[in-house]
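Removed: one protein chain of the complex. Kept in place: all other protein chains.
After this line comes chain A, so read on.
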Amino acid sequence: MTDIPPLADIPPLTETTTLRRLVEYAGASGDFYGMHYDLDFARSLGHPELAVHGLLKAAYLGRLVTEWLDGRGRLAVLEVSYRGMDFRDRAHTCRGRVVSAAANRAELELWGEDDTGRRTTLGRAEVIYDEEPSP
(Lines give C-alpha, C1' and ligand atoms only; values in the text may rest on other atoms or scores of the structure.)
Protein backbone atom coordinates (compact mmCIF):
# COMPACT_ATOMS: atom_id res chain seq x y z
CA MET A 1 0.00 0.00 0.00
CA THR A 2 1.29 3.48 -0.82
CA ASP A 3 0.72 6.35 1.60
CA ILE A 4 -0.93 9.21 -0.29
CA PRO A 5 -3.69 10.93 1.68
CA PRO A 6 -6.42 12.95 -0.07
CA LEU A 7 -5.70 16.70 -0.08
CA ALA A 8 -1.98 16.03 0.11
CA ASP A 9 0.13 18.91 -1.15
CA ILE A 10 2.65 18.17 -3.84
CA PRO A 11 6.15 19.64 -3.32
CA PRO A 12 6.46 22.76 -5.48
CA LEU A 13 8.77 23.10 -8.45
CA THR A 14 10.28 26.46 -9.43
CA GLU A 15 11.93 27.15 -12.77
CA THR A 16 13.28 30.39 -14.21
CA THR A 17 13.21 30.19 -17.98
CA THR A 18 16.16 31.94 -19.58
CA LEU A 19 16.64 32.87 -23.24
CA ARG A 20 18.98 29.90 -23.52
CA ARG A 21 16.27 27.55 -22.30
CA LEU A 22 13.68 29.09 -24.62
CA VAL A 23 16.00 28.40 -27.55
CA GLU A 24 16.81 24.91 -26.31
CA TYR A 25 13.11 24.17 -25.96
CA ALA A 26 12.37 25.56 -29.41
CA GLY A 27 15.05 23.31 -30.88
CA ALA A 28 13.97 20.20 -29.00
CA SER A 29 10.25 20.66 -29.60
CA GLY A 30 10.40 22.15 -33.09
CA ASP A 31 8.24 25.11 -32.04
CA PHE A 32 10.14 28.05 -33.50
CA TYR A 33 7.34 30.62 -33.23
CA GLY A 34 9.27 33.89 -32.99
CA MET A 35 7.36 35.12 -29.95
CA HIS A 36 9.62 32.91 -27.84
CA TYR A 37 13.07 34.04 -28.99
CA ASP A 38 12.77 37.10 -31.29
CA LEU A 39 12.18 40.14 -29.10
CA ASP A 40 11.32 42.45 -32.00
CA PHE A 41 8.72 39.98 -33.23
CA ALA A 42 7.29 39.54 -29.71
CA ARG A 43 7.00 43.32 -29.34
CA SER A 44 5.34 43.61 -32.76
CA LEU A 45 2.58 41.42 -31.32
CA GLY A 46 2.26 43.70 -28.30
CA HIS A 47 4.16 41.57 -25.80
CA PRO A 48 6.65 43.30 -23.51
CA GLU A 49 9.15 40.44 -23.44
CA LEU A 50 9.87 36.95 -24.77
CA ALA A 51 7.09 34.61 -23.72
CA VAL A 52 7.59 31.16 -22.27
CA HIS A 53 6.04 28.46 -24.48
CA GLY A 54 2.76 27.22 -23.04
CA LEU A 55 3.85 23.66 -23.68
CA LEU A 56 7.06 24.30 -21.73
CA LYS A 57 4.93 25.31 -18.75
CA ALA A 58 2.90 22.13 -19.33
CA ALA A 59 6.18 20.20 -19.28
CA TYR A 60 7.05 21.75 -15.91
CA LEU A 61 3.64 20.67 -14.56
CA GLY A 62 4.21 17.20 -16.00
CA ARG A 63 7.52 17.10 -14.14
CA LEU A 64 5.80 18.23 -10.94
CA VAL A 65 3.51 15.21 -11.11
CA THR A 66 5.94 12.55 -12.28
CA GLU A 67 8.66 13.62 -9.83
CA TRP A 68 6.09 13.49 -7.01
CA LEU A 69 4.81 10.10 -8.18
CA ASP A 70 8.43 8.87 -8.29
CA GLY A 71 7.52 5.60 -9.94
CA ARG A 72 4.50 4.84 -7.71
CA GLY A 73 2.10 5.11 -10.61
CA ARG A 74 1.46 6.82 -13.91
CA LEU A 75 -0.34 9.75 -15.44
CA ALA A 76 -3.64 9.06 -17.21
CA VAL A 77 -4.51 12.66 -18.10
CA LEU A 78 -2.66 15.96 -17.97
CA GLU A 79 -4.68 19.05 -18.83
CA VAL A 80 -3.41 22.63 -18.80
CA SER A 81 -5.09 25.97 -19.45
CA TYR A 82 -3.00 29.08 -20.00
CA ARG A 83 -4.62 32.10 -18.34
CA GLY A 84 -1.72 34.52 -18.46
CA MET A 85 1.63 34.88 -20.11
CA ASP A 86 4.94 34.22 -18.44
CA PHE A 87 8.13 35.87 -19.57
CA ARG A 88 11.80 34.95 -19.57
CA ASP A 89 14.03 35.38 -16.54
CA ARG A 90 11.12 35.36 -14.11
CA ALA A 91 10.51 32.55 -11.67
CA HIS A 92 7.54 30.29 -12.36
CA THR A 93 6.45 28.00 -9.55
CA CYS A 94 4.35 24.90 -10.17
CA ARG A 95 2.14 23.67 -7.36
CA GLY A 96 -0.45 20.97 -6.91
CA ARG A 97 -2.50 18.95 -4.50
CA VAL A 98 -4.51 15.78 -4.44
CA VAL A 99 -8.19 16.78 -4.47
CA SER A 100 -9.79 13.34 -4.56
CA ALA A 101 -8.71 9.73 -4.40
CA ALA A 102 -10.63 6.52 -4.86
CA ALA A 103 -9.25 3.02 -5.18
CA ASN A 104 -6.01 3.34 -7.12
CA ARG A 105 -6.87 6.61 -8.88
CA ALA A 106 -6.53 10.24 -7.82
CA GLU A 107 -7.33 13.61 -9.28
CA LEU A 108 -4.85 16.43 -8.82
CA GLU A 109 -5.34 20.18 -9.01
CA LEU A 110 -2.32 21.86 -10.56
CA TRP A 111 -1.30 25.41 -11.18
CA GLY A 112 1.63 27.59 -12.05
CA GLU A 113 2.33 30.99 -10.49
CA ASP A 114 4.47 33.83 -11.74
CA ASP A 115 6.81 35.69 -9.39
CA THR A 116 3.96 37.87 -8.12
CA GLY A 117 1.86 34.87 -7.11
CA ARG A 118 -0.55 35.26 -10.03
CA ARG A 119 -1.83 31.91 -11.31
CA THR A 120 -1.00 32.09 -14.98
CA THR A 121 -1.41 28.38 -15.64
CA LEU A 122 -4.22 26.17 -14.38
CA GLY A 123 -4.27 22.43 -14.73
CA ARG A 124 -5.45 19.08 -13.53
CA ALA A 125 -4.21 15.56 -13.74
CA GLU A 126 -5.53 12.06 -13.23
CA VAL A 127 -3.08 9.51 -11.91
CA ILE A 128 -3.26 5.76 -11.49
CA TYR A 129 -1.22 4.28 -8.67
CA ASP A 130 0.46 0.93 -9.11
CA GLU A 131 -0.90 0.00 -5.68
CA GLU A 132 -4.02 1.25 -3.90
CA PRO A 133 -3.11 4.06 -1.44
CA SER A 134 -3.56 3.35 2.25
CA PRO A 135 -6.58 5.11 3.87
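The definition used in the following text is that contacts are C-beta pairs under 8 Å (C-beta built on N, C-alpha and C of every residue); 3 or more make two chains touch, one makes a residue touch a chain; residues count from 1.
Keep in mind that, in the parts below, contacts and distances are computed from a predicted model.
You can't see one chain of this complex, but its UniProt record names it "FAS1-like dehydratase domain-containing protein", from the set "Lipoprotein", "ABC transporter substrate-binding protein", "FAS1-like dehydratase domain-containing protein" or "NADH-quinone oxidoreductase subunit". Here one chain is not drawn; of A:D31, A:E49 or A:E107, the residue touching it is A:D31. Within the whole complex, the absent chain has one touching residue among A:A8, A:L39, A:L55 or A:V99, and that is A:L55. The set of chain A residues touching the chain not shown comprises 15, 21, 24-25, 27-31, 33, 35, 45, 53-56, 58-60, 62-63, 65-66, 74-82, 85.
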